[in-house]
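Now for chain A:
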Amino acid sequence: MESVGNLVLYFVVAAIITIFSVMAVTSRKILRSATYLLFVLIGTAILYFQLGYEFLGAVQIAVYAGGILVLFVFSILLTAQPNDKSEKLSSHRKFMGIAAALCGVGVIAYALFSFSGFTCESLSNFMTSENEITMHKIGQALMGTEKFQYLLPFEAISVLLLACIIGSIVVARKR
Partner candidate 1 sequence: MDYSQFLTMGSELMLLVVFLIVFLFDTFGGAKAREYTSPLALICFSVMTVAMWLLPTNGGEAFSGMYYTSGIITVIKTILNLGVILVILQSVKWIDSEEAKIRRGEFYELMMVTLFGMYFMISARHFLLFIIGLECASLPLAAMVAFNKNQYESHEAAVKYIFTAVFSSAILLLGLSFVYALSGTGSLYFSDLATQVASGENSMLLVLAIAFVIAGFGFKLSLVPFHLWTADTYQGAPTSVTAYLSVISKGSASFAFLVVLAQVFGAAYSQVWEWMLYGLIIITITIGNLFAIRQKNMKRFMAFSSVSQAGYIMLGIISANVIGMTSMVFYILVYIFSNLGAFAVISAIENKTGKIGMDDYNGLHKTNPWLSFAMTLAMFSLAGIPPFAGFFSKILIFNGALESGSVALYVLVLIALINTIISLYYYLLVVKAMWISPEEPVVGEFRSSCYERLGMWLCIAGIVGLGIVSWFYTYIYDASMLDATTFFANLI
Partner candidate 2 sequence: MILENILIYFVIIPLLMLAGLALCRNMNQIRTVMTVLSTILLGLSVYLCVDFLALRAAGNTDPMLYMASWDWYTPLNIKLALGVDGISVLMIMLSAIIVFAGTFASWKIDPLPKNFFLWFALLSMGVFGFFISIDMFTMFMFYEVALIPMYLLIGVWGTGRKEYSAMKLTLMLMGGSAFLMLGLLGIYWHSAPEGAPLTWNILEIAQNGAIDRSWQMYLFPLTFVGFGVLGAMFPFHTWSPDGHACAPTAVSMLHAGVLMKLGGYGCFRISIFLLPEAANELAWVFIILTGISVVYGAFSACVQTDLKYINAYSSVSHCGMVLFAILMLNTTAMTGAILQMLSHGLMTALFFALIGMIYGRTHTRDIREMGGLMKIMPYLGVCYMIAGFASLGLPGLSGFVAEMTIFFGSFQHTDLFHRAFVIAGTSAIVVTAVYILRVVGKILLGPVQDEHHLQLTDATWYERFSTITLIVCIAGIGCFPNWINETIQQSFAPIIRVIEQAAI
């Protein structure tokens, strides 16, 4: 049995995520879409907090909400044009989109629901103290070379980020 606070939090967050997801993709104004996305991302971060991944939630807010969204906003402003304030969706395309999304997700949902490996236990059962993710553990794992330690991916992603920086510069440079 879950505590009421948790339940309320869950429903609020779930509602935020769901509603703003839908709005983000249906809103006609692109800047609003970006804003709704921000709400979704923050909702996700809250979800992470609730699940006990505080560090991850922080990263989510910092990188996504703080970094990526700003990028979005800048790019929206950069590409803003007087005549493209609103876009009309053709009904045909809309139908295709809905059909694809619903059918696809329906199949995925069916697969998930029919999967026997999921527990039906409540969240609180997993939020025990030994499962707590401490910064210490995170730091250890990030810098270690043992099993379930992630030094190599950490180094590798640095190269990826470097490459993306170079790439972005090359692409965005005027000449």
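To be clear about the criterion, a residue touches a chain if its C-beta (ideal position, glycine included) is under 8 Å from a C-beta of that chain, and two chains touch if they have at least 3 such contacts; residues count from 1.
The candidates were selected such that all candidates are chains of the complex that A comes from, given by their letters.
Since the model is a prediction, treat every value here as computed from it, not as a measurement.
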> Between 1 or 2, which touches chain A here in the complex?
Replying inline: 1
> Can you name the residues of chain A that touch candidate 1 in the complex?
Replying inline: 107-108, 110-112, 114-118, 143-153, 156-157, 159-160, 162-164, 166-171, 173, 175
